[in-house]
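I'd like to ask some things about the structure below.
All protein chains of the complex are present and in place, except for one that has been dropped.
Let's turn to chain A:
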Amino acid sequence: MVQQLSLTTQVERYKIQRLLLTLETLTGNISSPMHKHSVILKPRYPFTPENIPGKVNQIDSYRIRMNRIWEDGYPIKFESIDQIGADIFGESITKPSENINSSIWTLQLSDIPAGGKNSVLIQNIYETTIYQTDDVIGYLDELGYMHETEFWTNGVRFYYGNVILELSHIYILDNKTDAIDVDLNITDGSNTTNITSKLKLLDGSGNCHVKAYVNVGALTDLESVSLGIKQLESLKRELSEIVELHIPDRTVMDSRINSRIANSGSSNN
């Protein structure tokens, strides 16, 4: 289990270049690319325990997020802002292929972030990596999970002390253009386009998502936690001229099925 301490923010499109330069100067390093394909899974069947009076049911069911490398279909670098409207493709979990089934996937399951007066968000993440399989969807099906939604992350990472900084654009399936995709296959004739689907930006304005986080491996490692908080706070101060890192709303980060907190949160929006 990892305790993740984090701060997030949104950056407008025209500010991205400036932030990239600042981070290069601050960290003394160029960024490394990050291409991720994430799938959100939910239990196939609802969990409906018996209601015996006097017996308190404490078992929750959770969504699972699974990540793998987004290997094919991203023609643009994150830094090339001008090309934000360009065609982007990804292999969707809805079209199972050998590539999807034999990829290395990391399963992540998270608690709702801790409440209270912290200067950063603290969330427990349980994680295991599927290293070897030839039918990941089959296994997850047997496990009792099915896919709910999926997204693709195109971004860059910076390392600053223990802090990892991620700037990213999120893409989702562009359902409207499925028909066009088929046409493309005929003209193109290549294998890659056959199995990939067209994607679009989740946020069409081209604003980017920024996340700064520290992972602490051991639950009892309070020293690293306080060090991580300090490092995040100092980073926040250093970047305050360009972006304002803040604590994200914990209630929308609840991955439990039928969660009252998450539901009340979303109904307010």
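Here is the rule we go by: contacts are C-beta pairs under 8 Å (C-beta built on N, C-alpha and C of every residue); 3 or more make two chains touch, one makes a residue touch a chain; residues count from 1.
The rule is short, and it goes like this: contacts and distances are computed from a predicted model.
Engineer: For the chain that's not shown, choose its UniProt protein name out of "Wntless-like isoform X2", "Ribosomal RNA-processing protein 44", "Trafficking protein particle complex subunit" or "Mediator of RNA polymerase II transcription subunit 20".
Structural biologist: Options "Wntless-like isoform X2", "Ribosomal RNA-processing protein 44", "Trafficking protein particle complex subunit" or "Mediator of RNA polymerase II transcription subunit 20" narrow down to "Mediator of RNA polymerase II transcription subunit 20" for the missing chain.
Engineer: Write down which of A:28, A:204 or A:217 is the residue touching the left-out chain.
Structural biologist: In the complete complex, the chain left out is touched by residue A:217.
Engineer: Tell me, which residues in chain A touch the chain that this view leaves out?
Structural biologist: Within chain A, the residues that touch the unshown chain are 1-2, 4, 32-36, 43-50, 59-62, 67-70, 103-104, 106-109, 125-136, 138-139, 141-144, 157, 164, 166, 215, 217-218.
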